[in-house]
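Every protein chain but one is kept in place in this view of the complex.
Naming follows writing order (A and B), and every chain is counted from residue 1.
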Amino acid sequence: MNAVLQVQGLIKRFGGLTATDDLSLALVPGEIHAVIGPNGAGKTTLINQLSGEFFPDEGRIVFDGRDITHLPPHERALAGLGRSYQITSVFTDFTVLQNVCMAVQGHAGHSFRFWTPVWRQRELTEPARAALAQVGLADRADTPVAALAHGERRQLEIAMTLASSPKLLLLDEPMAGMSHAESEGVVSLLAGLKGRYTILLVEHDMDAVFALADRITVLVYGRAIACGTPEEIRNNREVRDAYLGEQGDLM
Amino acid sequence: MTTGLLLTQLLNGLQLGVLLFLLSAGLTLVFGIMNFVNLSHGSLYMMGAYFAAAGFNAFGGSFLAAALIAVPGTMLLGVLVERIALSTLYTRDHLDQVLATFGLILFFNEVVRFIWGPASVYMNVPKALSGTVDLFGLAYPSYRFAIIVVGLLVGVALYAIIHRTRVGMLIRAGASNPDMVSALGVNIKGLNLTVFALGAGLAGLAGLMAGPIVSVQAGMGEPILILTLVVIVTGGIGSIRGAFYGALIVGVVDTMGRALLPTLLREFLERSVAQAVGPAIASMLIYLLMAAVLAWRPQGLFPVKHG
Partner (left out) sequence: MDKVTPRIVLAAALLALLALVPVASVLLGQSFYVTLFTRIMIFALAAMGLNLILGYGGLVSFGHAMYVGIGAYAVGILTFHGVGSGWAHLAAALAVGGGVALVVGAICLRTSGMAFIMITLAFAQMVFFLGVSLRDYGGDDGLQIPNRSDFGLFSLANGTVLYYATFALLVGVLFLTHRIVHSRFGMVLRGCKSNERRMKALGFPTLRYKLAAYVISALVCVLAGVLLGNLTRFVAPAYMAWTVSGELIVMIVLGGLGTLFGPIVGAAALLLLEEVLSSFKTGIAAVDQLLSQHWLALIGLFIVLVVLVLKQGLWGRLVAREESRR
């Protein structure tokens, strides 16, 4: 199997709590793979282990054929792992364009360059503007981030993740706190990325998940109780009982 | 280097360590729980010494008077400073806290010079403790021995308070996760004030005990403050245990280093070189120790586990 990302037997404990309980998962290139589950299921913990913010107690993470289990975050980023945050994590002191330029700069060689201003470096500004156009923020390029609405900041999050030319995108609740219209925008954006990027999508918005996902993994108490196509998951009794059942007549 | 001399220096190191512990305990709690960098803590120590000396001299050489004025007086002063100036800074970033407390240090030093003049003020060791104690055949000054005893007792008392009382539990919780404690509805303002007052009291006690054996003058707080910072960083911010062991280690290493290193170097190096290099390295010893600890464990030797 030609998996972009393979998670094997991941275990993470915090004191007495087992946040990730023997989790295994594999991502096929170009797919959108959604991870869903009730609150506290360990979804963000999983993403944090994948992006390197903390290391698992046991298990392996293999990305693009390379064991990255103990690699620090910046090296994973350089290897092609992009990540967006559930709680917006952008540079509030900068403008929108400066934020995305920073994302491009991270992958554009070293930054021991002291002379030329960044705004004059086309190799940074052009890919940045392209990423902004992709998420629909092109006309807000020179706006300070502090002046952006919440939904726009979430869009910026995604733009920054795209601008770092990743092979794999880890998206942690990209639609958190968005209005219905804003969410629809993100859904069509992500649909457009399908095939070009591999995406691991953590989301609560079930409409979006079932519209976008090629496959879905359901996480409960740190453990994957099911993995399959949206149709299979929808019909899975265990999943219904554990999770979708709570949501009532969602389907 | 006789065993007698060695033992004396070791005990002197413990005595310094114990004084450092009194200062570090209060300061590390303020750092850990309130996330507040308080550089003026050394000034509280100085005020404790000055209050003690003033009380001592005003009441005809009574150490009891000195004690009764120094400790409560410093606590009161600490509370006043906290309420008037420092509490507005809790929400500010560390830079602001550093600057403001730095400004307070300059202010306090001048106030002290204004009231008591630039020359040192003196107080004597209490008569009851002016002799020596017999320790393993060594005649060690009783007063210094008393300091060690008092310090260790305070250590035990602090341990009891922190680990066996409700207030102590709140303090430990606050050091581990301040936001959570606040969210649980605990009176954070009251807790902060208690911690601050406790720290001020300990600083006052340290000032009182140091009074007879150091020069009580303006600016005496800063060298001790910096040693205290070394202790806290080495021991682990927010950790009382770190403050205790860190203080004893720093006290002993510094004292014995200064006493032994020059002599030790003379064994290996040419006399003139040893004389030049010895005191230099001795005074840098604890900083080298701190650097070594940080290179190995950046969070300190006994870090608090954060929730």
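Simple rule for what comes next: contacts are C-beta pairs under 8 Å (C-beta built on N, C-alpha and C of every residue); 3 or more make two chains touch, one makes a residue touch a chain.
These figures come from a predicted structure and were not determined experimentally.
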{"item": "Selected from B:Ile105, B:Ile147, B:Met220 or B:Ile240 as touching the chain missing from the view", "value": "B:Ile105"}
{"item": "Contacting the left-out chain in the complete assembly, out of B:Val37, B:Ala52, B:Ile162 or B:Ala243", "value": "B:Val37"}
{"item": "Missing-partner contacts on subunit A, residue numbers", "value": "51, 53, 72-75, 77-78, 83, 85, 89-94, 98, 101-103, 105-107, 111-119, 121, 160, 164"}
{"item": "Those residues of subunit B which, in the complete complex, touch the missing chain", "value": "31, 35, 37, 85, 88-89, 92, 94-96, 98-100, 102-111, 113-114, 222, 226, 229-230, 232-233, 237, 276, 279-280, 283-284, 287-288, 290-291, 294-295, 298"}
